[in-house]
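Structure record follows, encoded as structure tokens.
A protein chain is absent from this complex, but the other protein chains hold their places.
As written, the chain order gives the labels A, B and C, with residue 1 at the start of each chain.
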Amino acid sequence: MKLVRALIANRGEIAVRIVRACQAIGIETVIATSEADRDSLAARIADRTFCVGPANALESYLNPERMVGAAVITECDCLHPGYGFLSESPALAKMCAENDIVFVGPSPDHILQMGNKILARKIAEECGVPTLPGSEPVLDKEEAVGVARKIGLPVMIKAASGGGGRGMQIVDDINALAAEIEVAASEAGAAFGDSTLYLEKYISNARHIEVQVLGDGHGNIVHLGERDCSLQRRHQKMVEEAPAPGLSVDLRNRMCDAAVTLARTVNYKSAGTVEFIFDMDSEAFYFLEMNTRIQVEHPVTEMITGEDLVEEQFRIAAGDKLRFSQAEISFRGHAIECRINAESPEAEFLPSPGEITDWQPPIAPYIRLDSHCFPNYKVPVNYDSMLAKLVVYGRDRHQAIQRMKHALSQFAIDGIETTVDFQYRLISSSNFINGQMNTRFVDEIVSQSEKGTSGLPIPL
Amino acid sequence: MKLVRALIANRGEIAVRIVRACQAIGIETVIATSEADRDSLAARIADRTFCVGPANALESYLNPERMVGAAVITECDCLHPGYGFLSESPALAKMCAENDIVFVGPSPDHILQMGNKILARKIAEECGVPTLPGSEPVLDKEEAVGVARKIGLPVMIKAASGGGGRGMQIVDDINALAAEIEVAASEAGAAFGDSTLYLEKYISNARHIEVQVLGDGHGNIVHLGERDCSLQRRHQKMVEEAPAPGLSVDLRNRMCDAAVTLARTVNYKSAGTVEFIFDMDSEAFYFLEMNTRIQVEHPVTEMITGEDLVEEQFRIAAGDKLRFSQAEISFRGHAIECRINAESPEAEFLPSPGEITDWQPPIAPYIRLDSHCFPNYKVPVNYDSMLAKLVVYGRDRHQAIQRMKHALSQFAIDGIETTVDFQYRLISSSNFINGQMNTRFVDEIVSQSEKGTSGLPIPL
Amino acid sequence: MEEDEQKITPEQFAQIREIVEVFNSSNFDYLTLELAGMKLTVGTGAAPVPNPGGTAGSGLGLRPDPKTGEKPAAAVERNTAGTPDLSQTGSESAPAEAPEADDGSVAVVAPTMGTFYSRPDPSSPPFAKVGTSVDADETVGLIEIMKVFNNVNAGISGIVTEVCVADGEAVEFGQVIMRIRP
Partner (left out) sequence: MEEDEQKITPEQFAQIREIVEVFNSSNFDYLTLELAGMKLTVGTGAAPVPNPGGTAGSGLGLRPDPKTGEKPAAAVERNTAGTPDLSQTGSESAPAEAPEADDGSVAVVAPTMGTFYSRPDPSSPPFAKVGTSVDADETVGLIEIMKVFNNVNAGISGIVTEVCVADGEAVEFGQVIMRIRP
């Protein structure tokens, strides 16, 4: 089956990325925009722009009827959801299928199964992939206390339908647990329409490591190695790299094998990411969740494998078998991605929308920039604050860090506050350079600078 | 030894490339410019600009006294000559040594030995690298006729000190040879100050294949694979790719081994390129010459190996040993470079200098652009017409061609004539797509379009 | 004009000053104020032009016309749908906020995207055509999206002066559907 025309149901850099992937493989593009993005870069480079609603995402990017409706009206034969917004909405995938639009992503069943953490956890357990010591959904406070006593403190309360750091709470006092459970349940109900909670063992010295997989729905599953996404501020990723530093070959193989096993169990189709938490103290890893979409940080995997994951998503959606076996995927060098956000690190990372008066990205071999920004672009207030993903490649981690420092130091943005200088600090810190970081690293750097005791080699 | 500050004795895209390599590895930069390049991109991004002379290259880029003088005055400890201009001038390398400036390139002896074709040919023969059936320098017309009879027609008359396609003449009539020799000798004398000629067998169905080598002067020599540079117009390269299409593993290994042998024989130091002519009919290859500098087309090698040849030149110049063994160099995928020149293909590739009113290069994963141009840049009349090197990577040649077509189709340049559309035609031609090309391919395409019988799938 | 009209009164001056200061602390790009005998324009960047949306090339590969001859199968019209009037910012409930045109008519814009139907069913006459007199709350068309039909109300009472979208045509959110002169 040949895909002819794709509706891109997203915005920002990923919409640009998808348009370019389509152009490269000869698929026409229709970009569905909100009114706020009518003049975006994606709209300018796509074959056609179709405005589906006002700036408010609920009436545009989060509205499956309008997105599928736009695809039908503009005679698209496929729809790419990008990441965020509706990308993991079983409703969108289902509505696509009902309207003969190929959804460029997994089946609605995969999204439902793997998107629900408790279901996904059960599948992982069934196929022997280690999961965090924890529980089935906790029904009440008493049960929660019992589970917590069994797995040991600290524990983390998680909303079954949460994600991206939302609906999580660490509890290290057994006496406070009952009250926290009550609060969390009502918050989860309000935020996700589902107050189901579960408890997990909380790993204090943890790394966030995830494995990229591709499945073609014909039974072929490969992995494209792992990524380390431990540098997070309040559960939002800031820096990602591939491969994960300091991981032994044995551990890496075991994690990648576990990811492939999980994907194979559900005969996964499209690109997906299996997330693990890695306990640096015990060197054990535990399955966290699976993301059934392309991820923000996919370029670091592309930089070390030479593959194009978005192109592969389209090929798989067209029904093609994978073009390469596991043995044909080669891994070389090291890649790092820094997210450049319109945020003020000095003001608790408050978003800083407004007009970009100057935009001069760094250019050099082995630097890749995925962005929708340009000089005089106005960053709208309506959406997330990501401006660009700055990605570098090096033959080893040391060279990649050097290149990233160079790239950040050459990146000129004016008119709005950005995280460029903060990222420079992060990757210049001796702990990062030595690979000694965990998921609390960024918050520590932030609190150090708030106290004025950065302890970093190059204060900015 | 730590290099602190480099003088860049060149202009255009390679000057930009060298400044960025220096920035990435922490070497300060002084760009030596002519008056015409005072406001060039390289001048803007370098730490310091030093104007050495007027636009006329003889008083600026071709003047070793001024370049080394500028390095001394600005307290540089090393000098990178780029390609062209003084890059293969033994005088410059010697003058650097005399002034305690590290020359980022091979020793004066290497330049002398390998830069002289007859000397280089002798060295090749001594170490068993095949050379073209041909001659020692031909002393007179009679000797030339004798040699031509021995090796068979057609033959090529070459000037010993020529290069880049200059000073070459194909002769296929034995009766015309004597007269041609006379003309060629006087032309060579006028052009190069050296009327020495030699004769070589002329291969009509030939490919130009070259092997990239690196030597550290400590006896370590590696190759970084071959490049195919067969697409030339009047001996000027237009499209380069790596690896060479359709070459068997055995042939590739033999050519790379021959290049390493040659470099090892002279204990070569720095980056160098060993050029071969490959006879497609007999599948034999013959050593042509060695270029003792970084080459225009080095990015295709970088794209498939992940190395940075300019950085390595600086490391070697600093006295470091090679950071990788042959086994540690990995080859992946396929890369193609198209040279984008300010020339009018409709008017016999007449240079088209002037102001670039619009400059919108393509951006996508796996596209690299090496260029010194920007919107409103004025292409000076004084120098060569190259505007940019557009380079793409693909997991195979097919994908690389697709990406190059996409990249060329997205490359918007206004204000001057360029070779963008012509390059699109070249790489879209079925012969190129099938890897069926030789060194006469471009001239055939040109003459076809002049006759209006292009026979190409996509007429422009 | 008389001489006293040409002076800036202290009151006017204070007002202009205040406007500039207020505007300076705002996020807008330009302000134009025209009063009888006075015109004030303030802004950043280039002076406002009839089409403020038209930022030029940004060096980001925004090639307006990609090479032809390479397009697969059915070609997509390039940014079609009658280039909707971007000055229309009416939300779903407020098509009547549309500004007046030169002839005094007011645009009715699509309150949602979808397929526009000018008549309740194929055998019926159109809700409104040029010359029809309509009330503000009168239905002048339907927009269907995924089998759900939304009414398009006139939003203003008056005479229909133009119908911009044909029956069955796709409309974007905010696209001008018709014009009504009050």
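Here is the rule we use: a residue touches a chain if its C-beta (ideal position, glycine included) is under 8 Å from a C-beta of that chain, and two chains touch if they have at least 3 such contacts.
Owing to the predicted nature of the structure, the values given are computational and were not obtained by experimental measurement.
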{"item": "Residue touching the undisplayed chain, where the options are B:P154, B:P353, B:P375 or B:G435", "value": "B:P375"}
{"item": "Options B:E65, B:E142, B:E283 or B:D384, residue touching the unrepresented chain", "value": "B:E65"}
{"item": "From A:H80, A:K269, A:K389 or A:K405, residue that would touch the chain that is not displayed", "value": "A:K405"}
{"item": "Absent-chain contact - pick from B:R38, B:H218, B:R234 or B:R254", "value": "B:R38"}
{"item": "Touch list for chain B against the chain that is not drawn", "value": "2, 4-5, 23, 26-30, 35, 38-39, 41, 43-45, 47-54, 59-60, 65-66, 68-70, 72-75, 95, 99, 359, 374-376"}
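In this section, only the chains that are shown with their structure count from here on.
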{"item": "Far-end chain from chain C, centres as C-alpha averages", "value": "B"}
{"item": "Chain A and chain B, separation of their C-alpha mean positions in angstrom", "value": "43"}
{"item": "Mean-CA-position distance for chain C and chain B (Å)", "value": "56"}
{"item": "Gap in Å, rounded to a whole number, between the CA centres of chain C and chain A", "value": "37"}
{"item": "Shared interface positions of chain C, touching two or more other chains", "value": "58-63, 66, 70"}
{"item": "Per-residue multi-chain contacts in chain A, two or more chains", "value": "23, 26"}
